[in-house]
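Omission of a single protein chain aside, the complex is shown with its protein chains in their original locations.
Going by the order they are written in, the chains are A and B; count residues from 1 in each one.
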Amino acid sequence: MILYVISVGLSVTMGLMGFINLAHGVFAMAGGFILATAMARFGVPFPLALVAAFVLVAVGSIFLERLLYSRLYAAGELAQVLFTIGLIFMSVAVARLIYGTLAAPVFLPDYLRGQVHVLGRDFPTYRVFLIVFSGVIIASLWLGVERTRWGAMLRAAVDNRGMAQSVGINTRRLFTSTFALGSGLAGLGGALGADILPVHWGYPLEHLVYFLIVVAVGGLGSLRGPFVAALLIGIADTACKYWIPEFGAFLVYAATIGVLLWRPAGLFGVRT
Amino acid sequence: MDAVLETQKLCKSFGALTVAQNIDFRLQAGDRHALIGPNGAGKTTFVNMLMGVLRPSSGRIVLGGEDITRAPQAERVKRGLGRTFQINTLFRHLPVLDNVALGIAERRGVAHRMWRPASSYREIIEESRELLSTLGIADVASAPVMDLPYGKQRLVEIAIALGLRPKVLLLDEPAAGVPSEETDKILRNLQKLPSEIAILIIEHDMEVVFRFARRITVLVQGEVLVEGPPEEIARDRRVHEVYLGEPHHG
Partner (left out) sequence: MTHAGGYSADPRLRWPEFLPWIAALAAFFLLPEYLSLGARILIYMLFALSLDLILGYAGIITLGHSAFFGLGAYVAGILSAKAGITDPFLQMAGAAAAAGLLGVVTGAVILRTRALALLLLTLAITSIVLEIANKASWLTGGADGLSGVTVAPILGQFRFDLFGRTAFLYCLAFLFIGWFLVRRLIYSPFGAMLTGMRENTARMHAVGAPVYRRLVGVYAISAVMAGVAGALLCQTNQFVGLNVLGFEPSGELLVMLILGGVGRIYGAFVGPLVYLIAQDLLAKQFPEYWYFGIGLLLVVVVMFAPGGILGLIDKWMPSSKPRSSAKASAH
């Protein structure tokens, strides 16, 4: 589920802007570090730190987008791939400089630790919290996209950018705001998931394949797609590790290849 | 005489949207046939189905007696089907000569050779130059295509198709985007095309259509409305209705 929260932003920005942003993991990592720093260094309570992660990453991404990303919209895939790889390298180096090689320590508040008794079984409280919280995010995203005007403009622009522009939709601002939202969500996801996916300097690279898998398998530009994909990956990964620990991530890769060959645009992708 | 290209009850739908319905079409060797119709009538869709870019929902396409309904594009080209695109689809950064040579090399079956330098294949280069000469653009052979004026680029588009020595040539709006002074040049080149080739031309420019075609098919909303020689079409009231209000070219 964490994968979903992080990756949904990527799916939308890639679908909307056609921009291959491999550096998306960087925003997640930043969110995780912000959370850890805010709580450890400044004693900020957990909920507030989450908000901080979201907001700061979103704002930061606006700067990046205005200054750098926007120049490369028309530049072609190779340039975008290279540029974002460069960003990854730079941020990974910075993270290592600032935070060293250890993972960011996460101190969950007491009310989220321990177990919770649901339907006759014990579940770790934090996991339940994550599922619920992710559900809330997904629901609000869905509401936002389906019901609000901003959402309508977004859907129009993803479907046909040229038409959207000629109808008077300010695609520039739409791009920026969507990018900020997507990156902010990544930051939030990174922060939320810090307990499960430790945030360390190699984070964006380590999980790059997974983010891309969720987006590519789910389908660019769709909201449901990454959800289903993340769900499937999560299930497959857990099942695989449980039953055939020898093969680890194998099944996920093989399944990815299978799905992409069957549906190159992803399960729910918008086919051009 | 046997048709060199034929479609039987060709249909195409995208979900609930039907863009082609029961199109029966025959082309004989040496024909000069035009396909006209208002915008959105499905003319380019038809060409795309003929070429193999689009799969028809039902119906058959027969080229030279062989069923090619499921054949991939490369195979149709090998069997003698050539096309030009409505919007120039050229190798913009390459010289004009290379644009034509690439197609000729494919036809001659040497395009996959990896040893001898391409420029040593004299026969291909000679043939390319000759082709460019017949179209009157031999002087710009070494210029990158993107440096040429649009009208000349259009001629390169035709040259590439001719280099394939097609038995059937599908011209998708050859005069599209060409300034009216140059339309005449395009037309004259079209009229010079070898008489054995069967040519199907899609056009909006009525001057080109009526000066070039010996038979005309009118397509409206994916269906054939009427087919016949130009004089009949010009008099047909239904055709006038369809085009009423449409700006008249030429």
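One rule holds in what follows: a residue touches a chain if its C-beta (ideal position, glycine included) is under 8 Å from a C-beta of that chain, and two chains touch if they have at least 3 such contacts.
Because the structure is a prediction, the values reported are computed rather than measured.
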Hidden-chain contact residue, picked from the options B:L10, B:L63 or B:L102: B:L102
Which of B:V77, B:V168 or B:V209 contacts the chain that the document leaves out: B:V77
Sole residue of B:T44, B:S128 or B:Q153 that reaches the chain not shown, by the stated touch rule: B:S128
Of A:L87, A:I138 or A:M153, the one touching the omitted chain in the full complex: A:L87
Where the unshown chain meets chain A, residue by residue: 14, 20, 68, 71-72, 75, 77-79, 81-83, 85-94, 96-97, 205, 208-209, 212-213, 215-216, 220, 246-250, 253-254, 256-257, 260-261, 264-266
Interface residues of chain B (partner: the chain not displayed): 51, 53, 73-75, 77-78, 82-83, 85, 89-95, 97-98, 101-103, 105-107, 110-121, 124-125, 128, 139-144, 147, 160, 163-164
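Assume only the chains that are shown with their structure count from here on.
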Length of the line joining the C-alpha centres of chain A and chain B, rounded to whole Å: 47
